[in-house]
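Inspection log for the structure reproduced underneath, given as structure tokens.
One chain of protein is taken out of this complex; the other chains stay put.
Chain IDs A, B and C follow the sequence of writing; residue 1 opens each chain.
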């Protein structure tokens, strides 16, 4: 059970609740957040009677915990969250976003060229890695701050919002400054320290699924962010690790369907990292769209053969234009989502 | 390398090839099929020069083997195979089939009621298990022969072709007699003895993917059937076993995409067994349709709450009608496939 | 709940129980076995009161089912089962068996040479495949009946009991005739028709774990055999399919530990198929021994480089002798098991 205090609760109010929990034979777990404190109750066997707590001063709510996650659940927050990225671009129920761009920002020229492609094709957000988490220390690790500056220039020239990945606290500060959305990558999904940092930000966060994370672990990671006060979270399914070797990962559409019911947060798909194969990106994008995902994130490169990373899974310019058209056709047919 | 003999090759012709292989320092592996013999060459390091074999009498072809499967590959047989199920129903490139019915035939009444639903909804083939492979010996194992007779009656009354699963040789004989398609289930995908039996049949076979089979193993299983002479094979993706617990299995759309390129055989999807959850069946069916699968197989039950097996994943009558409409909308939009 | 009838129960007795179940508002599921009938109760919500059934004539026992498997569980049958293979050889609590031999019987010469190695090394049972389930139809499929005859000769010459795999009903008849133990392979673990056949045999069965089977599914497969009347079942862990690519499969020692507690049946390990790498076979054998497995099954070949199958994972003659010594050292140290 979780006792949620009002925003203006005093330390005295909180301590009163803590004492009451102890008197009832349970153990209090105060959880200070940015905006308010919640107090978990542990040590109980079976359900705890909520009324004695509801009557205490400054107690906002008492939530019976049937699932390990709370703030991210529809049970707790039934209406869908729509994340506002810019004046024109939103992601969530009724707002489908196409995010496209190269795996890595390689140069100003490459980025501007790619961004022109992305804009012309009708996509909504530009992606590009400045700090790249690479399996090998000998692989290209991104342009760093220079890459972020190029992204800012892309936004200036095209009007497209930009997203890039943060890999630690100090990079988070920078990406937050230069970009419209900060991405937390699959390898950092349970980097709880980074999640807490994201929770203190005002910028939207794309939280990718860990490559072998259960949906519960994923929602708990989002709970870390939300608990710190940032509710602008976009969940991104990017394929899970399985025994299969015909694709890089296995796109888990059932996870998307589960999340659409279970959480109020928007859910998008990344078919590029899911499949690792260019020819699968468009069909898996369409599949994600038709089941109700709120967006897709795909890799495009003006010249995939010369890409410094992820060339084989990057769409070519023409592929992207065709994909945007096909996605829009689906959205119109469904009449449920519309381009953001 | 594989040396394929002509159909009318004599035993003498075959032995001549075998001698030639031995003289060249390799090892012959004669592979007698129903219609023709092929002779594999093993023991070679690197490529084998084909010309000395091509010149021998009754040698039809010499196939360099770059992949472990041959007869099922597009490399060997570029044009798509379309399987004819009945005068009206085909499955394959340009012919999309919706297969629907209860997990198990429970009674004549239940089957006829379900079949009426299936027909009314506009689906093309009726499915129903008569011999059920069940994890527990204490679970309902199907009506057996009685179930097959009910299926025959369903066809008589509705005109729908019927499909049911064979679990061993003796059941294969029966299902072949009573049904239009014989299904080999996920647990028998590498029951090579049963695959050889299927290869000797004239009836179409639905070959489900083993729950942890690689696509190569799956194609090799189909190769067993085709090698014996039966090319009416429909591959059915039904989800793979992963660490996930939010769905029964994980539907592997990348496998379908891979197969559409790699093999000439038709490929369908079974979203009911993939997800194990009713509310996911329709969206996963649409996803499979939009990426180019040649059909779907779904479980429906007139009264899912009373089903003897797989109730929680069975569609209700109205769900099926809506699904067929939505699938047709997609096929029309794509203008690439049309209902069979 | 399961109502177990006495062996001499009449059809009338059975029908009386069935009526009683119906009257109580539940659904009866008669499960006729070779020796006795059991009647499952389904449709109940919550526990069923056993006393009304215990009082009926010819009812032997009423078993509340807390787990899906019953006859194989220690809950139902606390004392450990020891399987007697021959006058000298037993497998189970207190009797450790080393089973060794080539993947496939390739010729009389090879088999006799391998068997001499196996005997000299101090192993207890000879293994050799006569009917080989191979992923490819073009791979060597075994010598068939000739292979079984060679195995019989091996036993005659060395006194070692022999084990070989059965892949369908007709092969089961033959292997049962010629061998001391029949093996059901990983691909047939849920070939329920074959399991039922095994249940009607008097010969011990080695039941290998399916490559992605949960321990519950595995125990349920054994339950099929035991339910038909054959309790001489040896469970064999052979590695599970995971995302790993540094070994063929991943040996699941936790499964062995779980089974040692959960079932009364003997449990052995097959490190050859688990790892697929010769250099890992001995260490994984020792690991299996030290945690309490009742035996190991390993592949050996007089000349692994020329083996027709599984050469890279086959031990050489000297490896086996060293392994047997090391295993015996462990068994002596543990003073819990002793060589059979």
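The rule we apply is simple: a contact is a pair of C-beta atoms (placed from the backbone, for glycine too) under 8 Å apart; a residue touches a chain by one contact, two chains touch by 3 or more.
Bear in mind that the values here come from a model prediction, so they are computed numbers and not experimental data.
Contact with the undisplayed chain is limited, among A:148, A:194, A:251 or A:307, to A:194. When the missing chain is restored to the complex, the residue among C:106, C:228, C:252 or C:319 that touches it is C:252.
Contacts to the hidden chain, counted on subunit C, fall at residues 212, 214-216, 240, 242-247, 250-255, 257-258, 261, 274-275, 277, 279-280, 283-284, 286-288, 290-292, 329-330, 333. Contact residues of subunit A toward the unshown chain are 2, 29, 31, 38, 40, 68-70, 133-138, 140, 167-171, 187-188, 190-194, 211-212, 217, 220, 223-224, 227, 241. By the touch rule set out above, subunit B reaches the unshown chain at residues 241-243.
Please note the rule applied: only the chains that are shown with their structure count from here on.
Note on chain placement: the centre of subunit A and the centre of subunit B lie 39 Å apart, centres being C-alpha means.
Distance from the subunit A centre to the subunit C centre is 47 Å, each centre being the mean of its Cα atoms.
Rounded to whole angstrom, the centroid-to-centroid distance between subunit B and subunit C, based on C-alpha atoms, equals 30 Å. Counting only residues that touch two or more partner chains, subunit A has 242-243.
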